[in-house]
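For this depiction, one protein chain was excluded, whereas all remaining protein chains were kept in their positions.
Naming follows writing order (A, B and C), and every chain is counted from residue 1.
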Amino acid sequence: MSASETIAVVPRQSGAWRRAVLRGGGRLAATVALAIIVIFVLLAMSADDPAAALGSLLSGPFTSSFRTGQWLSDSANLMLSGAAVAMVFRAGQFSLGAEGQILVGALAAGAAVLHLPSFPGVFVVGLTLGALAGFLFGLVPGLMKAYGGSDEIVSTLMLNYVATYGFALLINRYLQPASAGYPVSDFFDPAAFLPSLRIGQLTIGLALPFAIGCCVAVWYLINWTKTGFEMGAVGASVPFAQATGMRVRRSVWLSMALSGLIAGLAGAVIAEGSTHRLIVGLSANIGFDGILVALLTANRPLLIPLAAVAYGYIRTGGDIAQLSSGIPREVITTLQGFLILAVTARAPLAWIRHRAGRRRPAHGGPVIPGPAPLRAAASSQRTGS
Amino acid sequence: SNGSADGGDPGKPAVALFIPGQLGDGGFFDNSQTGVKEAGVRLGLKVRTVETGPDPSKWAPALNDVAGGDDQVIIVGTYGMKQIVEQAAQAHPEKSFVLYDVESTPAECGCHNIYSILYRYSESGFLAGALAGLLHKAGGVERIGSGNTVGVIGGQDIPVIQDYINGFKAGVAQTNPSLKVLSGYAGSFADPVKGQNLAAQMISDGADVLFTAAGGTDKGVIQAAAEHDVWAIGNSLTQADDPMVNGKTAVLTSAVTSVDTSLADAVEKAAAGTLPLGTTVRFGAKQKTNYVAQSQPYLKYVPEPVRGEIEKITTEMADGRYDSVLDR
Amino acid sequence: MLLSTILQNAAPYVLAATGCLLADRAGVVNIASEGMMLFGALAAVLGAGYSGFGLVGLLAAIVVASLLAAILAIFHLHLRANLILAGLAVNLLATGGTVLVLYSLTGRTGDSSGIPQGSLPEIAIPGAEHVPVLASLSGQSIVVWLALISLPATLYLWHRTRLGLYIRAAGESESALVESGLRPNRVRWAALLLSGLLCGMAGAQLSLSTTHGFVRDMVAGRGFIALGAMYLGARTPVGTFVAASLFGVLDAVATVLQVRTNFSTQILLSIPYVAILLALFLNGQRLRRVRRGIGGVS
């Protein structure tokens, strides 16, 4: 499903869908069962009352409306980060730069709202500038790749460090109050806080609908626009894109910059919606968590809200278990690792069958190189050299 | 470490230590946990630690969660938590908050249930600097060469650590103005390799005493000191108690800022119901929480007159004699 | 002095980058190098501390890091988990797992104080103290020496051994291997295990030689840097070695500048990364990299 996933004009045939869902359901059940066993073992090793800890882990986000709000807020941040990553992955580029772009977006948004006079709606200015800054910061590796051929894994990774240090530097120099003992700005003016909606007891930040909107926007861009189509084609095959008159370079830098834009928005949303100020460590690895979320959905933007909410549930459940049962934080980290492995293991059954002596399905190993009939013919090896 | 929520005396207040970061930083947070736990055990209080991790977006919600729980005394540290604690304090006037490492003024906050603790990190730095200066002056001290350079290494480049470093420089200037002071930040509290690099570089540039205030990064500094036969001055009692690297004594002593003592004191007062809410105490030499540890190597290698001089400086410091050079 | 610092700093980069190279050329991006180094660093401390022998620590690091590599291999090669996801998951396992192990052994979550200290054997060249370059080499840990010989060793592996040949083939043309009667996944297993071995060594250097003890998260991104160095080195043994060494040099340069100048810490600390960006931009190399790992999960 990997490669053919890139551009599907219409949904897959319903029969295949149903089968996939059924198979997926079975696997999910097995995964969940396995995960619970692992969780319990980990908790038994570390918590005084493993059952209670497990309970608060699994039901934590629902134990109070405050916690539910917390879960949804965290999920919204994950969603934005995931959408940024899916954007660039769907365009066939590989960026690890969301983390840095989030910091830059937050910085721009924060610096703006800290310096602007307070007026209703000033938060929109912050969001806009955050997005713009993210766009520009994503443009850097994009242009480097499009015009310099620079490997984007290296450049985005390096830019993360530059962003991290730059963020600290600017807070240190310009934004932290004189009395501060730690690089952190003042709190923003409440007008710069992301508004939230109250539904009964539950407070839902604007971040959530906003993040869902972003996911839909990415989906629309990729599936329904010419630009998105071009990006997908450039990502799938540069020779093809060239031979059909597409603007390959523009596609490369634009997709990376747009991903930066969303990540920048994520940064602005985190600053205005969660921390309400700039503080060193603000991104807290959420850029990398975004990679997880995006990959869990195979880069399908419309599934990202689901994946983010599910992943956010575990994270928040873990936080609450930590708060209420005092299990070490690292149990949660370790658990996340196990869960991701369990969820992404795709072919346990096939493997077991293979072990039992049957022939394995022809496809194995990583995504490349494609099945034998697709291997680039000799002529492409020639031109490709 | 975590979750020792048991063994509380029902009549006494339950205490929560809220860590906006993670334990195991080898310094500040670990230190605060030591103090709170020690007092809790001593007094038979129910004490628990809540560790939220380094993600700042989690801090406010987590503290709200804790404040809404059963703990009567909530202990929170670091500058970044100030407004968050103030908001929680407003929302939960029935709870007592201990805010350490930053000051909350009731006038600004509009709340009267916060007891603030400040630390004079620069005093510890000053003492370490004075010791370094005096060691050079004394002459004939083991591992102290004829060079005239000492060094100081910080973790992240943040104001708290800048205090240590500025204090160190002031201490050197006070006792031995001709000494040259090298300084550097590792950029992290958990990168001993960087610490080792910085220390090795300073040593190769002639430094023979290194003061370190860098959390987990300290390990690398101490390691380099051991390797190249110079002295490290640490910042915690643990380092002073366990001064060896690979069988070789490397940590001469520690210039301690004892967060644990201040917090143990706060817990004690809270248990007794005498927590001076609405006030701020600045802990330092005066409260005997900033001092040079009387460790084995200190007693063995530091000449008696130098130790006497340090004793004297500590006393003078408690009397406010150096405030003019120390206060930011 | 400076040269010896560079050697010490570069060794982990070189070894881990070489590990990434082997895996990558066999068709597996080893994004878990960070976690392998981290767990390796802890295992080294435990092995050396409890046995009293530095070499046991090195061995423990190698074994544990290879175990992580095996997890990656099982999940990616056999259970067909997405490579990047599985790699990130292994990193999470290492971040959390090291602290949990540390906690269960010492009751501490921060560092390995309380565990007996060990250190890697060092190799001294008799009488080298006064010879300029040799003096810096002499007394370096065995891992630094291993890093130095890793280049000739990799070149030998590359051009003289079957495994090297198969590794190069596996990443480029799986079907060529199959049609030659070989099993690509076996080759990838071998490459991953070697990768784990090298990352384990790199971790051991950090915790048993450069410093003596484990501090949580002490790898501090060096595994990712190693991966970046491998790409910067255009996925070739020599390029990787040079790029990884370059990071060692830049680290040392940043350190010197920090001690000797008053530039802003953050600017100095970002020097290596900016330098790499410039290098990447200026030589405008077009790395022909097969993209993989993106996409297909479900």
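Keep this in mind: a contact is a pair of C-beta atoms (placed from the backbone, for glycine too) under 8 Å apart; a residue touches a chain by one contact, two chains touch by 3 or more.
To be clear about the criterion, contacts and distances are computed from a predicted model.
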Checklist outcome for this item: Per UniProt, and picking from "Cation:proton antiporter", "NADH-quinone oxidoreductase subunit J", "Sarcosine oxidase subunit alpha" or "Heme ABC transporter ATP-binding protein", the hidden chain is "Heme ABC transporter ATP-binding protein"
Item to check | Partners of the unshown chain among those that are drawn | outcome: A, C
Checklist entry - So which of A:177, A:190, A:213 or A:239 would be touching the chain we can't see? => result A:239
Checklist outcome for this item: Out of A:230, A:272 or A:330, only one touches the absent chain, namely A:230
Checklist outcome for this item: Answer key for C:173, C:245 or C:265 versus the chain not shown reads C:173
Checklist outcome for this item: Absent-chain interface residues of chain A come out as 3-10, 220, 223-226, 229-230, 233, 236-237, 239-240, 242-247, 359, 370-385
Item to check | Positions on chain C contacted by the hidden chain, ascending | outcome: 159-162, 165-166, 168-169, 172-173, 175-182
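Criterion: only the chains that are shown with their structure count from here on.
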Item to check | Minimum number of chain-to-chain contact steps, chain A to chain B | outcome: 1
Next on the checklist: Going by the touch criterion at the top, tell me which pair is linked by more C-beta contacts: A-C or B-C.
Outcome noted: A-C
Checklist entry - Most remote chain relative to chain C, going by C-alpha centroids? => result B
Next on the checklist: Distance between chain B and chain C based on Cα centroids, please, to the nearest Å.
Outcome noted: 34
Checklist entry - So what's the Cα centroid distance for chain A and chain C, whole Å? => result 26
Checklist entry - Do you know which chain A residues sit against two or more other chains? => result 165, 168, 172, 328
Next on the checklist: Where in chain B do residues touch two or more of the other chains?
Outcome noted: 1, 22, 157, 187
Next on the checklist: Can you tell me which positions in chain B touch chain C when the two form their complex?
Outcome noted: 1, 22-26, 30, 151, 157, 182-185, 187-188, 190-198, 200-202, 204-205, 216-217, 219-220, 223, 238, 242, 244-247
Checklist entry - In the complex formed with chain C, which residues of chain A make contact? => result 1-3, 5-6, 20, 24, 42, 45-46, 89, 92, 94, 144, 148-151, 153-155, 157-159, 161-162, 165-166, 168-169, 172-173, 288, 291-292, 295-299, 328, 330-341, 344-348, 351, 364-369, 372, 375, 384
Checklist outcome for this item: chain B contacts chain A in the complex at 1-6, 22, 48-58, 60-62, 64-66, 68-69, 78-80, 83, 101-102, 156-160, 187
